[in-house]
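Yeah, one chain of the complex is gone here, protein chain that is, but the others are all in their spots.
Chain lettering (A, B and C) follows the sequence in which the chains are written, and residue indices restart at 1 in each chain.
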Amino acid sequence: MGTFVVETSFRVRYAETDAMGIAYHANYVVWFEVGRGEFMWQQGGSYGDLEAQGYFLPVTEVKARYLAPCRYGDIITVRTRVAELRSRQVVFGYEIVSAAGQTLCSGETVHVCTDRDGRVRALPAWVRELLNK
Amino acid sequence: MGTFVVETSFRVRYAETDAMGIAYHANYVVWFEVGRGEFMWQQGGSYGDLEAQGYFLPVTEVKARYLAPCRYGDIITVRTRVAELRSRQVVFGYEIVSAAGQTLCSGETVHVCTDRDGRVRALPAWVRELLNK
Amino acid sequence: MGTFVVETSFRVRYAETDAMGIAYHANYVVWFEVGRGEFMWQQGGSYGDLEAQGYFLPVTEVKARYLAPCRYGDIITVRTRVAELRSRQVVFGYEIVSAAGQTLCSGETVHVCTDRDGRVRALPAWVRELLNK
Partner (left out) sequence: MGTFVVETSFRVRYAETDAMGIAYHANYVVWFEVGRGEFMWQQGGSYGDLEAQGYFLPVTEVKARYLAPCRYGDIITVRTRVAELRSRQVVFGYEIVSAAGQTLCSGETVHVCTDRDGRVRALPAWVRELLNK
C-alpha cells in the first residue's frame, strides 16, 4: 500500500491565480480532492457512489508543503496514493508536479468514514478493496 | 419595490484576487450572493430557513457589468434590492461600490422558487412579504 | 465568425458543489474562463503570451442562463466560440453541455483589450487572427 499512484493532469485556471501572479495556496487543497476523486474513478469506483450508499469521507486533517509556485496555464499533475488504510479511516498522500517533473507541493489528507448522521462507520468492503492497492 | 436597499461591506480577500492583481470577475457573482443573503437576514428572515422548509431559490440567470476593478484589502459594499417579485420568481439587483463611493459593478440575478425535487413552486407567503419592500 | 467552436471537457469538482447538491452558479463563470483559455491554446496561442506582451483582456460583462444543474463528478463540456470581434473588444459565447448532450448553461463574456495601465488598446494582430475563425 502506498506505492500505487494514480495521476491526473490539468491546467492551472486563471481563477486559481492570485495577486502574486501564482496559484493561490488553498487551491492545492482543491487539487488534492481532484486527485483522490480520480484515484477512485481510475480504480473503477466513485466517491459519488459512496455517498449514494449513505457513506461520507469528510476531511479531518490537511497538510501541505509548498516547494515551488505554478502559474496560469501551467500543466500540473497530481500524483495520489493511499498512504494509510484502516477500518474507519483513510489517509491519501499527494505530490503535485510540474510538466518538467519538479515537485511543487506535497501533502496529505486524513478522512474518516461516517454515515449521513455523522456517526463513524467502517468503510464498506468495496471501498476498502478499491483503496487497498 | 426596488428602492429599498440593503448594504453589506467587507474586504476583498487575497484568495479573490488574480494574476492581474485585481479581484477575479467570478467573485463578484459570489458577492451578489452575500448581498442577497444579507438582504434576507436584515429583513428578519434567512435563506437557510427557506431551505429548511423545503424551498430553494436556484439562480436561473446572472448578469454583471464591470466598471472598475478592486484590489486586495479594499473595503467594498454590496447594495442589494429586489428588482422584481412575482409569485414564483424573484430578481435581485446589485451594485458593488468602493469605499470612495465609486460603482465597481452592477448586476442582477434571477431566481425561481422550487421544491426539493426541482418543481417550480409559489414563494411562501413569509418570503414574499420579506422581499416585498 | 462565431461558428467555429472549441470544446474542452472535465469533471465537476466537489469544491464546486454547494449545499443544494449541485454545482454552484458562479463556477460556470470560471468554466467560461477555462473554455476561452482552451480556445486560444487549441488555436496555437495563449492568453498568458498576451499578458507577457503587456496586453490584458479584462472582463467587462458576463451573462449566464442556467437551464439544468450538474453534480459532483459529472463530465461537462464547455463549447466556446468568438461571438463578436472588434478592434479593441472581443465577445466569447459559451454553451456548457452534459455528457448526454443536454445544454446546462449558455452565456457570454465581453472583454476589452487594455495595456498594463488599463488604457484601452487595439488587439495585437496575432490575437485578432487567432480569434478570427
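Side notes on the structure shown:
Everything that follows uses one rule, which is that contacts are C-beta pairs under 8 Å (C-beta built on N, C-alpha and C of every residue); 3 or more make two chains touch, one makes a residue touch a chain.
Note that the structure is a prediction, hence the values are computed from the model and not measured.
Where chain B meets the omitted chain, the residues involved are 10-11, 13-15, 30, 33-34, 37, 41, 46-48, 71-73. One chain of the complex is left out; on chain A, the residues touching it are 19-20, 22, 25-27, 29-30, 33, 51, 56, 58-66, 69, 118.
Residue positions on chain C in contact with the hidden chain: 14-15, 17-19, 21-22, 24, 26, 71-72, in rising order.
Here is the rule we go by: only the chains that are shown with their structure count from here on.
For this structure, the chains sharing the highest number of C-beta contacts are B-C. Computed centre separation for the pair chain B/chain C is 23 angstrom, with centres defined by C-alpha atoms. Between chain A and chain C, the centres computed from C-alpha atoms are 27 Å apart.
Centroid to centroid, with C-alpha atoms defining each point, chain A and chain B lie 32 Å apart.
The multi-chain contact residues of chain A, meaning those touching 2 or more other chains, are 14-15, 71-72.
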